Each structure stands twice: as C-alpha cells, then as structure tokens.
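Input: one structure, supplied below.
One protein chain is absent from this view; the other protein chains keep their places.
Right after this comes chain A.
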Amino acid sequence: MRPFRYERANDVSGAVALLAGTPNGAFLGGGTNLVDLMRLDVARPELLVDVRRLTSDRIEELPDGRVRVGAAVPNSDLAADPLIRARYPAVSEALLSGASGQLRNLATTGGNLLQRTRCVYFQNVSTPCNKRDPGAGCSAIDGHHWDLAILGASEACVATHPSDLAVALVALDAVVLTEGADGERRIPITELHRLPDREPHRDTILQHGELITAVELPPLPWATRSRYRKVRDRASYAFALVSAVVVLDTADGVVRDVRIGLGGVAHRPWRALVAEQALRGGPATEERFRQAAEAELAAARPLPGNAFKVRLARNTLVRTLLDVNEGRR
C-alpha cells in the first residue's frame, strides 16, 4: 500500500475543487472496493477525499413522485427502506443479493455504481491489463473466461461490471445526479457506464473529479411487479454469473410494457432494449419470452470458456419473465 493523503472536504464544491487539482486523487465512499484495490496496488491514489458526509444519506420522495437517494445512503439502508421496498422491490432484491451484511453497511450508493470490475487479471498487478494500464494488453481474452462478458466487449477488454444495484437501476431508468468542475449534470444511468471499445480504462463517462451526489428513481407504478434474479457460483456471497431484472406490466395476457436489465454479461449493466421491443404488445407466453431473450442475445459473442453464459442468460431471463408474469417471487 502506498502512502496517501486523506481529506474530508466541507462542501461539495470544495471536494470537487480539491480533486480537480489532484489528477491522481479519488473520492472515498465506504472504501469497500477502493481500499481493497489500494491494498492490491491496483489503485494508487495520492489523495483520498472522503465524501460520505458531503452528500445526503437520506432517501426522500419529491412532490412529483420521484424518489431521490443520496449518494451516501448505505446499501443496507437503501435495501431496507420501506418506500423502496414498496415501489421498487427489484432494487431492494438486487442489493440484498450482493456482498454481505457487513459490506452493505459500509458500501454507499455512489460507490456501488462506480465499483470496478472483478476481472481477476485486473486485480492482479503482475498480469497485463488494459483497464489498469492502457496499452498493456488484455490477459483475460486468452485466459480464464468464466466471469467475462458476452455482449458489447471489445478486443481491448472483455470484463463485466459487477454491480447488482446498477442492473436494477438501468431497468428503472434511474438518473444519476453529479457535480463536477463544469457544474451539475443529470445523467441517465443507462448512459453512465461505457462499453470498453478502445478505452477500457474508462468505466463511465464521468469526468475526473465529478462527484455523484444522488440517484433519482422516476415514478413507475407498475415497478411493483418486478424481480431481480441472480445466478452465481454459490447460493450467497458471490458476484453474478448472470442476473436479470424484469419489470412487467401486462393486461389480459398481453405485455403492455416491460423493462429488462441483465447483469454479469457486459462491461456495463445491460439494458435489454431488443427484448423489450420484441415483447411489447405481444402475448405474455413462454414462447414469446424465449424469442425475446434470443433476440437480445443474438448479438452475444462469447469466449470459449463462457459460451454457456448465452444459454444461461437466456434461460435466466425467460425464467424471471415467467416468474414475474405468474406473480411468483
């Protein structure tokens, strides 16, 4: 672990300014990801700006029905919040399926979205990695494929985004509020995370020193009919091999509207627009669900060691659609 400075700014603009002036600095949330990466020598910030007291740790309902979640809200609080559980149960399920109770107590909403990939080569400084060290090469493409992407990858990087929460949020069209050197922004979460293309070292479109202050969930009355289904290597305490979130609105056996997110399949939490399109207005049947899943995954380009994930993602999505449709939890 390298020596670093630790600071606590007094206000958001101060924090942003502090970091803007330190190219090699980072915001610190719960530290459950960043501090691990520092120990592993993957992250080498010379300055940490603790932002937990800067942003809100409250969940509030706005007059127009939006729900605003402060960036400092711990994952455990967000999962347990009655409003979230009632209106957006998939958010709660996604959070509770992740990490452990202790980690969720520490982890923040902002930090969760910006956690870095669990690609084993990224986390091991003795193996080349374009994300860690641009231009060094990707060790994963010819290596251990188990956790890697099947959608949207590039020759430079085939890593996946590990957050469960983010998958639920992309399906719900959440908006991320930020403040940076250039002022405030409202970023649809579907645009926050990037595909790797030729710049895998950039996980998101955020600028250096741009602080996440809150996440907003738009009103979506039918989001009560939703489910987060996570498939992993063991029953608990593991990242998603594949996960699916489904929000479904049906009437008389016909899909009125649907939102689908997939996790563990790409460099970003995957919004399954093709499948949604295929389902809207059609009958809510297993056959249609399967066709929609296959349409979404037609673009999949798996590696030899994770070809099974295409079938796994399809079956998981179909099963989740069926479960939500049939009202099974």
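By our rule, contacts are C-beta pairs under 8 Å (C-beta built on N, C-alpha and C of every residue); 3 or more make two chains touch, one makes a residue touch a chain; residues count from 1.
Convention: contacts and distances are computed from a predicted model.
Among the names given as "NitT/TauT family transport system permease protein", "Xanthine dehydrogenase YagR molybdenum-binding subunit", "Formate hydrogenlyase HycD" or "Isoquinoline 1-oxidoreductase alpha subunit", UniProt records the absent chain under the name "Xanthine dehydrogenase YagR molybdenum-binding subunit".
Per the touch definition above, the residue from A:8, A:66 or A:144 contacting the chain not shown is A:144. In the complete assembly, the contact with the undisplayed chain comes from A:312, out of A:12, A:106, A:187 or A:312. Seen across the whole complex, the unshown chain contacts chain A at 1-3, 40-41, 118, 120-121, 123-124, 126-127, 139, 142-144, 146-147, 231, 233-239, 241, 308, 311-312, 315-316, 318-319.
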